[in-house]
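Missing here: one protein chain of the complex. Every other protein chain is in place.
In this document, chain identifiers A and B correspond to the written order of the chains, with residue numbering beginning at 1 in each.
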Amino acid sequence: MLRLEGVSKRFGGLVATDGVSLEVAQGEVHALIGPNGAGKTTLIGQISGTLPPDSGEIFFEDKRITKVPPHARVAVGLARSHQITSIFRRFSVLDNLALAVQARSGSSFSFWKPVAKETALFDEARSIADEVGLSDRTDATAGNLAHGEQRALEVGLALATRPKLVLLDEPMAGMGPEESQRMIALIERIRSRVTVLLVEHDMDAVFRLAGRISVLVSGRIIATDVPGKIKSNEEVRRAYLGDEVAA
Amino acid sequence: MLFLLAAGLTLVFGIMDMINLAHGSLYMLGAFLASTFVALTGSFTAGVLLAIPATAILGMALEVTVLRTLYERDHLSQVLATFALILILNEVVRLVWGSDAALPMPAALSGPVELLPGLPYPAYRLVIIAVGLFIAVILYLLVAKTKIGMLVRAGASNREMALAMGVNIKLLFTLVFGAGAALCAVAGAMLAPLFAVQVGMGENILILAFVVIVIGGIGSIRGALVGAVLVGVVDTIGRAFLPLLFGLVFQPRVASAAGPAIASVSIYLLMAVILYFKPKGLFPARG
Partner (left out) sequence: MKKNILLIIVLAAFPLVMQAADNLFYVSFASRVMIYAIAATSLNLALGYGGMISFGHAAFVGTGAYVASICIAEGVTSAWIGWPAAIAASALAAWAIGAVSLRTRGVYFIMITLAFAQMMFYLVNSMKAYGGDEGLTLPQRASNLGNEVAFYYVVLCLLAATIFLLYRLINSRFGRVIVAIRENEARAVAVGYPVFRYQLACFVIAGAAAGLAGALLASHGKYVNPNVLHWSQSGTLMIMVILGGVGRLWGGAIGAAVLLGLEHLIAEHPIAWLAALLPNYQQHANLGVGLVLLAIVLFAPQGIAGLLAKEKHAAA
């Protein structure tokens, strides 16, 4: 579904992404792991369109999207959640989600009719809130949510655009064990509907959820395989996994 | 001279991330203070030299009292607050000095100088150019070669990092602001004999200074220099040649009306064109 070919990006003297080629098949949960500074978020930025690559091509459903602006990528079904929570802090949770739903429900160049009357939008927003576990927090102001709840909203916003593929950038960042379990359960729930490219440090989650794992080190993919093979891969253990996972 | 103003402005904005509309008011203060000191001391040079630290001190006082609280605020608040300062400072100057003051050109420099045989050029303008270049060189050396300069550049390109590395931000900011004020003073005092010293002189040149730093890229002194030169050149060429050009193409009546209008507009067009292709200016300090 998603294919990267030789994608590269450099910042001055620093090569952040070095000829990355990657394939994400429809329906899988594909994890992207690697040490800090490996270039994971830069890569996500290039896939979502906020960071233009210096070279290489990106294909989504076999269509070239390398030059397509970020908002248009959302329209074809590619959504993302951010590593650093980026939500509409002063809106309520429900309004946050409704806004995302509104984006793909017809034109928003409508100047007269009050949004409050569009119950369909809000019903859908509520169902997404249920899905990410925020059903009893829909009226809370987004900025007042607990950290874990905000991360859930972050994922919710990505889901609200009804994507075919969702890029989850460290959804469990800063979460305690209970919250992480809830997030893992959430991803389990959605994987039947949505292809997932998951960037994570939480190895427990990665090995439980991933169908395949790609390892990114210093901007290059050094291995792509099923979790069992990745765990036993010498190069991967040397570069990254060594002290992170009990063998 | 435009460069001096622009350099101070770009530093303040680049490092402290603050839009300071009152920068032009410091320029005005510099000019007024200079006129007083020149009258007191009877010497042009002494007057100008005295005005520099005086303005710098006033600038730093302003920074410590009012401007500090604005660093954290959003741009709109900064715009409005510094706009308020313009209003306040304009009136204060008017109260203290009246609506304008006199700062005559020093007699020694008021004659023309022969640059090349048959090419006289006003001596005073030569002095201005010389002073401008001199200061540009000093600034370059300071910023590029010294430790303080390094701190300033680090702060301009990434403030959070500089803070994290333990740089005494408060002091650095105050000093940078003082330096900016000093540059304003030099510009104000030196340009005073050419243009009138009056309340409100700051605003006109402020806009030009902003155009310069927007073209050059905020936070970059090199950008300020390139921008100032570009603006000066385009403006001069525009005023000289555009009316002629129009006269060639259009009928005389249209040309004589439209020509000068387009000429004064040429630098704004330049800015629009540059921003269209490079929305962060030619040499942005931040990526």
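We take it that a residue touches a chain if its C-beta (ideal position, glycine included) is under 8 Å from a C-beta of that chain, and two chains touch if they have at least 3 such contacts.
This structure is a prediction, so every number in the text was calculated from the model and none was measured.
Participant: Pick from B:35, B:90 or B:198: which residue touches the chain that isn't shown?
Facilitator: Touches the omitted chain: B:90.
Participant: Residues on chain A that touch the omitted chain in the whole complex?
Facilitator: 48, 50, 69-72, 74-75, 79-80, 82, 86-91, 95, 99-100, 102-104, 107-116, 118, 157-158, 160-161
Participant: If you put the missing chain back, which residues of chain B would it touch?
Facilitator: The missing chain touches chain B at positions 13, 19, 66, 69, 73, 75-77, 79-81, 83-88, 90-92, 94-95, 203, 207, 210-211, 214, 218, 257-258, 260-261, 264-265, 268-269, 271-272, 275-276, 279-281.
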